[in-house]
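One protein chain is absent from this view; the other protein chains keep their places.
And now, subunit A:
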Amino acid sequence: VEYISGKVFFTTCSDLNMLKKLKSAERLFLLIKKQFPLNVSSVSKGKIFNEMQRLVNDDPESWLSAISIWKNLLELDAKEDKLSQRDANPLKRKVEENDIINPKKLKTKQMQELQESRECQLEKQMEEATVEQGDFLTNREKSQEAFQNDVVKAVAAPNQKDLTFRVSCRCSGSMAKTFTAQEVGRVIGIALKKQFGWKADLRNPNLEIFIHLNDIYSVVGIPVFRVPLASRAYIKTAGLRSTIAWAMASLAEIKAGALVLDPMCGLGTILLEAAKEWPDVYYVGADVSDSQLLGACDNLKAAGLQDKIELLKVSVIELPLPSESVDIIISDIPFGKKFKLGKDIKNILQEMERVLHVGGTIVLLLSEDHHRRLQDCEPGGIPRNSKGSHTDEPGIEKCLNPGGKTDLSDTVSSSAETGGQGDLDKMPPFGSLVPVDHYRVSLGRTGAFICRYRKSPSSG
């Protein structure tokens, strides 16, 4: 696994369903190419265009095999749908597949191996869902035998000529100063046409190619899913970004049987993400806004989580809960001018502290302003977060355990850099709330901090 400022590169042998479960990644791409950044400094524009063309032309094999994998992924996905519909139509499957079947078990395993000697390491194994139908199994077995002897060829399959494509390009850093995304897109598009004979279709292409060029890398990939991972099937109306919400819940280390409170829950995004992942927990959400609570209620119903999450119309500065009754508090502190820094934040934190159990955890999303303010208030003072070291995304770490081996896909994640030096902070800022760590995250246009506190036994 490798992570570079906003992107996590990893290899995996999990199937699409497992990949769909990645919670703290915004989007998932299949990597075609990753290499050193194009040098923009003193070279002429024309030369750089050549460099870009080389991205396409130098290594057509890697492109083709990536596309092959992508196709197979999609087919498998479509096939899983078919399986669940009990549609026994195995003859439609394409010749490229190499299937290994163990007829004794009920599970049908499909193994696909593409040998790739390129840098991109496109080796992928995929497993299919359990097949329960006995009849279906025999049908498939028969067709398997017919296909069993076919060898997978990653290189130029004839049906790749009729692919339509679109190039989406993103340039940042010094690249952005020299080129526009359109220019780059055009150059790459033309190169692709020349090299592979595909047709461009801007409106509804088969294949989308994403290119991201910046000062750190040049990356080319194919999006694995049509819809970004961050848009969840179970959330009707999202408030906070689902990836951040999940990451916060994850940091809170929710254990079964805990009482988790979000005292400013808004549309309930954090509670939804948490309840989906950690179901045996007692969730309570509170807000002062009727409209938000109604929205949250809607969300709960749409997700089928009304039994797990309780909603209350109460204010965070006057929580009708006994002291020390809550195990975990997770909240997105509203940004914006309405919330005067200082007094309000203090009241909020005090009340949170009161209802929290000793040893309990608070995870807050703070705007950069809030965070700076809090740091200044603290007597001990957290040393200013100067350098970002490598990103530390706890969410991604946990998700990548499914496959034993790992192969290559490409993930774009909400960037998070560790800045927290929890050990150095001995002085609690608010009574007994001790900062544990904090992480800088990107919310798209703005940045924020996820801060974690723990309540220590108070002296008084």
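One rule holds for everything that comes next: a contact is a pair of C-beta atoms (placed from the backbone, for glycine too) under 8 Å apart; a residue touches a chain by one contact, two chains touch by 3 or more; residues count from 1.
Quick note on the criterion: contacts and distances are computed from a predicted model.
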item	value
Name per UniProt, for the chain absent here [options: "IMA5 protein", "Elongator complex protein 6", "Aspartate aminotransferase" or "tRNA methyltransferase activator subunit 11-2"]	"tRNA methyltransferase activator subunit 11-2"
Contact residue for the chain not shown (choose from A:Leu163, A:Val314 or A:Val436)	A:Val314
Per the touch definition above, residue among A:Ile216, A:Cys297 or A:Leu443 touching the missing chain	A:Cys297
Interface with the undisplayed chain - residues on subunit A	256-259, 280-282, 284, 293-294, 297, 306-307, 310-315, 318, 320-323, 325
